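Everything on this sheet refers to the single structure shown next.
The complex is shown incomplete by one protein chain, all other protein chains being positioned as in the whole.
Labels for the chains are A and B, by order of writing; each one numbers its residues from 1.
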Amino acid sequence: MSLELKQVTKIVDGETYIYPTNLHLEAGTFNILLGTTLSGKTTLMQLMAGLDKPSSGEIWFDGANVTNMAVQKRNVSMVYQQFINYPNMSVFDNIASPLRVAKMQHGEIEKRVGDIAEILQISQMLDRRPSELSGGQQQRVAMARALVKDSQLILFDEPLANLDFKLREELRDELPRIFSERNSVVVYATTEPSEALLFGGKTAAMYEGTVAQFGDTGEVYRQPRNLKSAQVFSEPPLNTAVVHKSENVFKINDDVSWPVAKAYEHISDGEYTVGIRPHHVYPHRMNDEHIAIEGVVQVAELSGSESMIHFTTLGNSWVSLSHGVHAFAAQEKTTLYADVANCFYFDTDNKLITA
Amino acid sequence: MAKITLSNLRHSYLQNPKDDADWALKKLDLEWDDGGAYALLGPSGCGKTTLLNLISGLLTASHGQILFDDQDVSLLPPDKRHIAQVFQFPVVYDTMTVYDNLAFPLRNRGIDEGTVDRRVREVADMTDLTSMLTRRASKLTADGKQKISLGRGMVRTDVNAILFDEPLTVIDPHLKFQLRSKLKELHDRVNRTMIYVTHDQTEALTFADKVVVMNMGEVVQIGTPVDLFERPQHTFVGHFIGSPGMNVIPCEIHDGQAHLSGQRLETVNKSSASTTGAEIGIRPEFISFSDHGLPVKVVKVSDSGRFNIVEANCDGYKIKLLLEEGAPIPSEDAKIKFDPSSTRIYVDGWLSGLEGTV
Partner (left out) sequence: MNKTVNQKAWFLVLPVLALVAFNAIIPLMTVVNYSVQETFGDNTFFWAGVLWFEEILRSERFHASLGRQLFFTFSILAIEIPLGVIIALAMPRKGIWVSVCLVLMAMPLLIPWNVVGAMWNIFALPDIGLLGKMLNGMGIDYNFTRQPVAAWATLIAMDVWHWTSLVVLLAYAGLVSIPDAYYQAAKIDGASSWAIFRYIQLPKMKRVLTIAILLRFMDSFNIYTEPFVLTGGGPGNSTTLLSIDLVKLALGQFDLGPAAAMSLIYFLVILLLSWVFYTLMMRNEEQ
């Protein structure tokens, strides 16, 4: 079972919402669409569901061309950010509704609803109304309704975004368990890189209507093919700076330079962009090989266990994320230490230089 | 600016509350110093918004008193309490420009235009709104509008406290941290009492000097972010703060010492309780694999980028470990060790050895 997008685009009133996109999504894993708001995730999902028609290109599902098929014909379920439930029906009726539309037998409906409610831990609430439930419970009801239909394509559009922080964590743990064991293609849109990483599966890093990279989540994270993909997968944002390579030295300015590692010796001299993730920039020296960079602290955000320090340095805003509590005053001058053994280099076309 | 004191405060939305569940806020006694940054942290429905509205005067408390600088303001309406509030949804006066929006609270109080202009420009500079002063407020993005709301609070010099009610709710996720750090920066600069309500621990812990953790209408613990992280007094705090939260594992007590899976555990505190209701609290960050220790089975490994979250099973109990990127993870059977300085015994949820607990 697979969902395939072939050269799919979406142009509305002259504005391109989706650039030509090719994607091949398989059943059995979480396929994640990761990107900021307005990167095209929702538009792409609606094209996949059949709620919208692509301006050009084709959509194939399970070997059949479904581009022109109306959404009611397609076997698809969708879970939204806002908990969408029928307000005047009980939880049981809510979950049973797609089965009733399919004219299933009453006994069969009861069994299926009971099973699904058990999996989503809402068996106690079957006779209540959605308005009587908490946010997390309402979203579970919406998910139950999507699950019970046993659709071949299940789409999640940032379903946890309206939930409390802790609740999000809990559901994040449960979701892969519940949905991976099915023979359906699951597509999940989110803006949070940590969510994508925790789910695993495959990720499409999206940026302004294009898929910057698609592949196994860990791989997209550790080997971003281009600058955009690296930035999409960084929270806090990726630290970047322009660096020049000449002979065997990478140089940002007279004070900041480091020797080129063996792996990169083969690349030509010239201008590159170096990208370092915030957790590889430290406020204190951790290792002799780290490079010292002078900066001015804008603000130090200290949680109980970590420090997120915002600096201005090298003409850019950089962020350092480290364990422990490191307090700094605003406008304080200090030195950061960058782990250049753990960074990315991008050429002038923003493509990753491979070692 | 003022010291804020909550004395014997209780609130119910019902006329005749009967049992515990009818009280949105159970008995509270709190004191906040001048100029501090405080957060009210807790899950939805814990009473934090109720508390905020009681402080701002949008709600009148059914019992108890609220004092600003030792003056009883419990019955005063919001505009007499000299507070400012930033809401979840940006509230701007659509028909006015950004400049007029910021000037509004001052003009309503009859301040002369010269002072108004000076204050508005000062605040616009602090909130990076200077380039947009002449624009129609309705045209700004969500975070711009929240800055206007914030600016309206800061433009008045007589403000005792600025209250924030989950202000980052409608902000785009990738802009959230910008506004968050801007709020922190502003507090550092302006030094006014700021009270921030949220369910997001990152927001609370990074913004506040002191965090009030609430659950079901009660204050569970007040402390600095480090205190709450390193020394949670209740399993709720341990679980709520930290991502993932603290592991809470039922254990047995023999001779005041905790025992798990037949092994004795070194803990920070001791307990004199006999057996029931005792649990061990240990954060995933403080557990490591070792050659000697508790036998566990590794069930799941999640890659979270900067670290790995390992889920292990010990006698049917789920234990999570947090390991650095690249640290070795045994495949199935392994032994784990708890850092004794971070392991604590809790009885019925409360830290054992606290005044008034067993």
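Everything below uses one rule, namely that a residue touches a chain if its C-beta (ideal position, glycine included) is under 8 Å from a C-beta of that chain, and two chains touch if they have at least 3 such contacts.
Predicted, not measured: the structure shown is a model, and the values here were computed from it.
Trainee: Return the single residue from B:Leu30, B:Leu58, B:Leu133 or B:Val301 that touches the missing chain.
Mentor: Per the contact definition at the top, the residue touching the missing chain is B:Leu58.
Trainee: With the full complex in mind, choose from B:Leu28, B:Leu41, B:Ala84 or B:Leu140 the residue touching the hidden chain.
Mentor: Residue touching the chain left out of view: B:Ala84.
Trainee: Taking the entire complex into account, which one of A:Gly35, A:Gly50, A:Pro224 or A:Gly275 touches the absent chain?
Mentor: A:Gly50
Trainee: For the chain that's not shown, point to the residue among A:Leu38, A:Val71 or A:Ala341 touching it.
Mentor: A:Val71
Trainee: Taking the entire complex into account, which one of B:Gly36, B:Pro105 or B:Pro232 touches the absent chain?
Mentor: Answering carefully, the residue with contact to the hidden chain is B:Pro105.
Trainee: Touching residues of chain B against the unshown chain: what are they?
Mentor: Considering the whole complex, chain B reaches the absent chain at 56, 58, 77-79, 83-85, 87-89, 91, 93-96, 104-105, 108-109, 149, 152.
Convention: only the chains that are shown with their structure count from here on.
Trainee: Could you please state the distance in Å, as a whole number, between where the Cα atoms of chain A are centred and where those of chain B are centred?
Mentor: Whole-Å distance between the two chain centres: 26.
Trainee: Name, in rising order, each residue of chain A that touches chain B in their complex.
Mentor: Chain A residues touching chain B: 36-37, 134-135, 164-167, 169, 191-194, 197-198, 200, 217-218, 221, 235-237, 277, 279, 298-299, 301-305, 308, 310, 321, 325, 329-330.
Trainee: Which residues of chain B touch chain A in the complex?
Mentor: 43-45, 172-174, 177, 180-181, 184-185, 188-189, 199-202, 205-207, 224-230, 239-245, 285, 302-306, 309
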